[in-house]
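The complex appears here minus one protein chain, its other protein chains still in place.
The block that comes next holds chain A.
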Amino acid sequence: MHRQVKAIIENIEKVMIGKRDVAELSVVALLSGGHVLLEDVPGVGKTMMVKALAKSVSAEFKRIQFTPDLLPSDVIGVSIYNPKTLQFEFRPGPIIGNIILADEINRTSPKTQSALLESMEEASVTIEGETLQIKKPFFVMATQNPIEYEGTYPLPEAQLDRFLLKIKMGYPSAQDEVEVLRRAANSEPIVNLSPVISLEELLELQEEVRSVYIEDSIKSYIVQLARATRNVSEVYLGVSPRASIALMKAAQAYAKMQDRDYVKPDDVQYLAPFVFGHRIILKPEARYEGVTTEDIVNRIINKSVIPIKRYAEQ
């Protein structure tokens, strides 16, 4: 594993017990410049996760708690008239930062959700004709309660597409939970966490990820998977080409994390459920039957044909 990535993950593991996969996936999203949607019940450590990540990469961490009465300006900022200077001054909202935790985004109104997602997509905010570029790295980790819960505004499908990965946190195992308790009893571990890489190093790493080689056979494999999602009887809408791009980028990041400068089918297979999962829209009857999009993606992976020769030779 890549030295710096390993450091980050080990750092996170100091405060997050038994959630290495979530940490890894978060780093994948961070390195490929995407955003993560964490879906789970409250109290399993989502905030801790993001805090630890932010601290490890010496990034500025901000948190937005979404509530039904939160306004878009509370997210992106507002211009206030300054009587001293007789001018409107822009007060940037919490979105202007490096690593943002957007907590429980499905609790706020669609208008506010939309403001967040727009700025995520464009990495900029526009207020009264003035566009403000958000500094890099810009990484949003949104959390949401499972949508079946009451008092939520489900995110529209088109907006889910803005997240590179959707990760489910899950409860820790009994053993891990005991460990969590033990640590919590002693001190607040997050306080003692120190950064392991600088922001510049992170930006460099992101740059390197983009240059990870991806052979044409792998690209065609990604396309093969993407196309397969469009031909499943239970699926109402398969994934878009944007999803294929997302999967490719994520795979590059994952390959880099393994300290490899080329992508393997294993990378693609590992990431496909997280990249495609929230982009597939199931038919209602399939949903009632309890089929999940992850099942569908896994099924597709099993049926796929791995390229085991060079692209030209196939």
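FYI, a residue touches a chain if its C-beta (ideal position, glycine included) is under 8 Å from a C-beta of that chain, and two chains touch if they have at least 3 such contacts; residues count from 1.
FYI, contacts and distances are computed from a predicted model.
Out of "Integral membrane protein", "Branched-chain amino acid ABC transporter permease", "GltJ protein" or "Transglutaminase-like putative cysteine protease", flag the one the UniProt entry gives for the chain missing from this complex.
"Transglutaminase-like putative cysteine protease"
Which one, A:Lys136, A:Arg182 or A:Arg310, makes contact with the chain that was left out?
For the chain that is not drawn, the touching residue is A:Arg310.
From the listed residues A:Leu155, A:Met169, A:Val235 or A:Val263, report the one that touches the chain absent from this view.
A:Val263
Would you write out the residues of chain A that touch the absent chain, in ascending order?
That gives, for chain A, the contact residues 213, 215, 217-218, 261-266, 269, 301-310.
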